[in-house]
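Have a look at this one before I ask anything.
A protein chain is absent from this complex, but the other protein chains hold their places.
Coming up: subunit A.
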């Protein structure tokens, strides 16, 4: 009798232990955080990225979460840190994130933050002489070309503007054979706008035989564009390319309308293919063509856009990258076999870095993204133009 009682008690204890272990496994969490500008005048970018990450992780968790090395499941916890598009704050935020149990960070928003921020990371992995931060960063928004080369801990899922604009100007050359000349307009004090005009758009246009007949410059908070538009009017360009963010793009487009400047083709900056432009100046922006790595053109992209909208955000080429990054990280973590414990934090971060570095392709919302050896991505894209109050696909180079 006594023996029977002992066996029963032992079985109950074992069951309780097993149950508590199972419950413990279900309670396991790992942290993947986002950071970028979620306040300030470019705060909408961070808010959309935050919403996209949150929606993506919610989907992953609903599907069972991620798999750890021991085969148990863990849920993803996330949080979004605000750097206000300020380099000092961005660096401080990343140092703070690295001091927590976060495995990897998605961000930042602004290229002027990304460039100095990547500089505090260890440039070459396993370089004992380099005391830089050893923390993986997977960038979604900051789009200025070539930044991943700064550190081997940096990976980017931003589209290649060089490739997109090269294709765009080739397409314009083919579609509008009468268009010969181009005039550029650039927001001179914003890193992305400057880089895209001087190093990407201008180069691509000239490579495809367009003759540059002038350039106009303005600043981010300018409110008067009459001088700049006058030069444009006199040059009578066939193509006008505006490399500026929505506020000044809208100001310039209105001034162009006032001065009756009607180019055959109007080209815009990737970041302007957003709701902001349509909200600010839909009438004047009609027809402006912009290459973008996101448009709701298939079921998966539509579902993602709806999930993000339910979180109060909007999916565009920037925030779509945040969604994709979340999904890519899920796959990398599942394959890498991380432990997910405080003791293995550094090793887990390294495994994620190595997993990202080993990728040659990754699934994206518009198709397969190529992962390049330097940490950059080459993503599928489409050309959209403003039609009414929406962006419509005018050409799909992949189709």
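Here is the rule we go by: a contact is a pair of C-beta atoms (placed from the backbone, for glycine too) under 8 Å apart; a residue touches a chain by one contact, two chains touch by 3 or more; residues count from 1.
Simple rule for what comes next: contacts and distances are computed from a predicted model.
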| item | value |
| --- | --- |
| Hidden chain of the complex, named as in its UniProt record, picked from "Branched-chain amino acid transport system permease protein", "Bifunctional protein PyrR", "Urea ABC transporter ATPase protein UrtD" or "histidine kinase" | "Branched-chain amino acid transport system permease protein" |
| Touch criterion as defined above, residue of A:230, A:264, A:370 or A:395 at the omitted chain | A:230 |
| Selected residue (touches chain absent from view) among A:47, A:111 or A:292 | A:47 |
| Residue among A:100, A:221 or A:361 that touches the chain left out of view | A:221 |
| Contacting the left-out chain in the complete assembly, out of A:188, A:300, A:339 or A:354 | A:188 |
| Touch list for subunit A against the chain that is not drawn | 39-44, 47, 188, 217-224, 226-228, 230, 234, 246-247, 250-251, 254, 257-259, 275-276, 279-281, 284 |
